[in-house]
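As you look at this complex, bear in mind that one protein chain is not there, while each of the others sits in place.
Up next is chain A:
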């Protein structure tokens, strides 16, 4: 298990390195005149050249990347070209918002999709059909459309929640809850739709396995078989899908944070990437990729713990 985790971490670091190199080179490719866009049309050519030199943009891309990498390895991601904010500080200021939304979504998704999926698989009949239809519709509707509907119904019409804004948990716990509830619901619906199908499918599959019949023949009760044996065997594929949903969630967070005006990583991505602010973009990419790698590692560890075969195979 430990060597497995170690190998995954090494692979993850390598992945980070490749992605950072690729993104840096791609971001620098079009050779947009950063100095010009910083200083505006009226600036003199000398001033623009001086600005570019100050930012180190007159050097070859490889050198620029090497410089960035050396600093990044020491935890220094530089500062924004446009606002001179420190990249690390501005990301970590916004991180708690995104993390609280993501954590909420993950918990809600995991709990609800397991409950619904098991229910549909065991009971069958109209419950099964209803869960299936709801999940297909939830999957089919674009996430931001669901978000807009939620805003119109619960924030604009019913006024149960604020339509926009964020209150930190340290300021007011109820305020924090009221500002993150709708975003969490909005992101959870498509995620549940994806995961519930997998849970239902794998529970149905495991219920038909021979060993379930043998366990019944040994006199074990249906609940014990379902929650101890079926759940354990069915959860590995479901967790894999949950991990894949997480990557999609990061994309969804961009839109949801924008709509609800949450000061998180997602809305930051929108405002900075459109300007081609390489230090900030690089910082954001690194953070999201690290998040994705960590979540997938976590899920693989849980799967290995649940399934002895996967533990040996890896």
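Criterion: contacts are C-beta pairs under 8 Å (C-beta built on N, C-alpha and C of every residue); 3 or more make two chains touch, one makes a residue touch a chain; residues count from 1.
Throughout what follows, contacts and distances are computed from a predicted model.
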Omitted chain, identified by the protein name its UniProt record gives, among "Hydrogenase expression protein HypE", "CoA transferase subunit A", "Oligopeptide transport system permease protein OppB (TC 3.A.1.5.1)" or "Phosphoribosylformylglycinamidine synthase subunit PurL": "Oligopeptide transport system permease protein OppB (TC 3.A.1.5.1)"
Absent-chain contact - pick from A:40, A:60, A:75 or A:221: A:221
Absent-chain contact - pick from A:191, A:239, A:284 or A:299: A:284
Residue touching the undisplayed chain, where the options are A:87, A:150 or A:293: A:293
In chain A, positions touching the absent partner: 15, 18-19, 23, 26-27, 29-30, 32, 124-125, 136-137, 139-145, 148-149, 151-152, 156, 163, 209-211, 213-221, 224, 228-229, 232-233, 244, 247-248, 250-252, 254-255, 258-259, 269-270, 273-276, 281, 284-285, 288-289, 292-293, 296, 306-309, 312
